[in-house]
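Missing here is one protein chain; the remaining ones are kept as they sit in the complex.
Going by the order they are written in, the chains are A and B; count residues from 1 in each one.
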Amino acid sequence: MLLNFDRLGWWKLVLIGITLLTTAFLLLPILFIAALSFGSSQWLIFPPPAWTLRWYQELLEDPRWLDSAWTSFRIAIIVTVLSVLLGLVTSFGLNRGRFLFREALKALFLTPMILPVVVLAVALYAFFLQIGLNGTLTGFVISHLVLALPFSILSITNALEGFDKSIEDAAVLCGASPFEAKIRVTLPAISHGVFSAAIFSFLTSWDEVVVAIFMASPTLQTLPVKVWSTLRQDLTPVVAAASTLLILLTVLLMVLVAIVRKGLKS
Amino acid sequence: MNRSFLQIRGIRKEYGPVTAVQDVTLDVAQGEFLTFLGPSGSGKSTTLYILAGFENPTRGDILLNGETLLATPSHKRNIGMVFQRYTLFPHLSVGENIAFPLKVRRLPKVEIDAKVSAMLKLVRLEGFEDRKPAQMSGGQQQRVALARALAYDPPVLLMDEPLSALDKKLREEIQHEIRRIHQQTEVTILYVTHDQEEALRLSDRIAVFSKGVIDQIGTGPELYANPATRFVAEFIGDSDFLPCDVVSTVNGRAEIAVCDSMTVSNIPLHGTASSGSKAALMLRPERLLLSKTKSDIGLPVTVSDITFLGNNVHVATKTRKGNVLSVRLPFGHEAISGLNRGDAVWLRFDAGSAHVFGQ
Partner (left out) sequence: MVSQTETGSGRPYSPAQVRRLTDFDLTLPALGLLILFFVLPVAMLLTRSVTEPVPGLGNYAELLGSSTYLRIFANTFIVSGLVTLVSLLIGFPVAWALAIMPNRAASIVFAILLLSMWTNLLARTYAWMVLLQRTGVINKMLLGMGLIDTPLPLVNNLTGVTIGMTYIMLPFIILPLYGVIRKIDPAILQAAALCGANRWQSLVRVLLPLAMPGMAAGALMVFVMSLGYFVTPALLGGTSNMMLAELIAQFVQSLVNWGMGGAAALVLLVVTLALYAVQLRFFGTNRMGGR
């Protein structure tokens, strides 16, 4: 009866209690930061003595914040496009191919996801110092692409595995060329996987800190690097304002995902 | 009939050391309904996939109206196909699915619309054009798949076990639909199935596949009345086999001795056998006559079980040597009344319904 909610007796209350506490534990810090960003206290006193938009004003008037956000956005968009395109091509190869070492190759493609990022960051830093890519947009894009590609390949191969290739074959017999069949039939059918690939790739790049810390130069830094270097100095409420905007972005992204998922289902 | 419409010439397909199809040669007439019948792994689907262009043969050629098909990639072969699994494009409506091959061919919209409604009418799904595949039953989906495959008037339609995912009742219903549509469109159909009843119900001719080769091609009655191999005899209709000794052979006919107790002559012989060799005697359960009175020309057996099967009654019997023979009799047949397990009875058969298969 342990898997029947209504027949758990008093255990049900314990489970609900733990779940409520955990949910609060996960949610409260996020709400807390959002509240503090409107608080007037420089020392982040809670509850705030008064409310203000000062930190947002400081944030938006500082060109370094806006520049770093714009840099992050550009990098994330390029990474997303490349990661999805490369992920599509690679996943088709992995899904349809019948070659030796296919499983080993698949595992290799996923390793950047499971290895500690700090190792990749240090290794790429050393390598980019030698070939002059450090502190460049290209350097950022390449390193974030290495980190994002596994998510893309994973999402798209999963979608392809759930897609019956006979449907593509049917399109080919209907007269569509193999490429046309992939574009007009397979791609729409695996669009949920392509969409997750895009979301994961964007988030991977947009939120990436570790590699970026090593890769950044005084003239080119991403938003996480800016947050990081600010935090290393002091806990200014401007970071709370920036964090709140990032949380808002997450909420918007979640709403977008929910809408698209619903749209794809119907 | 023009038998040289579609010619399969010595098609062979090897996957490494495994030979899936061994030198299949076959002529199909225009408008014919030909079924590839055989168990899974017999090469029937592979042959169909070579026709569709999804597989390249190791050897051999396929000619349509005298010209090779193999040089043409799948999407330019203009062949229709209905698959075993549901292959409607999930993101397109029923109407868009049927329109897909026509849009790919860049036909004018008016023509496409007219064809889509004609096709929906053909498969009796008028009013369904805006439905999504997920909102339809399996049987309806396969009918749409049929409409889509016929929308561009292909000279040949391939069907790869299209009804195997459906339950029995629905299967029979759609078999009737397919028959009707075949008669209406006069398209040439190559149909793959492992279900002999389906093959018999639908086909003009049946090619029985076994282990990569065609054992026999013919109409249903031909295969039933005159099976070329033991495999065909087992696959088409029900059959019993008894070991026998060949006494003599003349002109493809044999005289044999069964169970030491009786000899029968003038039985069609298939395969090689010479006097003195062992062979198998094939009998049809529905052609055996059962008699409760001892007779010298009957095979003495004991009744081991009696099963009521609706319009038929199935009597299982055992010979003195322990071989099992089934007899099928219509319900209410006088030979069954009062019959009990353990009774001694005598079986007779006419030479015309029996066959001997050599080694």
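In this text, contacts are C-beta pairs under 8 Å (C-beta built on N, C-alpha and C of every residue); 3 or more make two chains touch, one makes a residue touch a chain.
Because the structure is a prediction, the values reported are computed rather than measured.
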Touching the absent chain when the full complex is considered, from A:L53, A:V89, A:I183 or A:I259:
A:V89
Touching the absent chain in the whole complex: find that residue among A:I77, A:L187 or A:I247.
A:I247
Hidden partner chain, touching residue among A:I78, A:V146 or A:V260:
A:V146
Residue-wise, where is chain A in contact with the chain that is not depicted?
1-5, 8-9, 11, 14-16, 18-19, 22-23, 25-27, 29-30, 32-33, 36, 43-46, 86-87, 89-90, 92-94, 96-101, 105, 107-127, 142-143, 145-146, 149-151, 153-155, 158, 203, 207, 209-210, 213-214, 224, 227-228, 231-232, 235, 239-240, 242-243, 246-247, 250-251, 253-254
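The criterion applied here is as follows: only the chains that are shown with their structure count from here on.
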Report, in whole Å, the distance between the mean C-alpha point of chain A and the mean C-alpha point of chain B.
55
Report the residues of chain A in contact with chain B in the complex, numbered from low to high.
164, 166-167, 169-178, 180-181, 184-185, 188-189, 191
Of all residues in chain B, which touch chain A in the complex?
52-54, 73-81, 83-91, 100-101, 104-105, 145, 148-149, 152
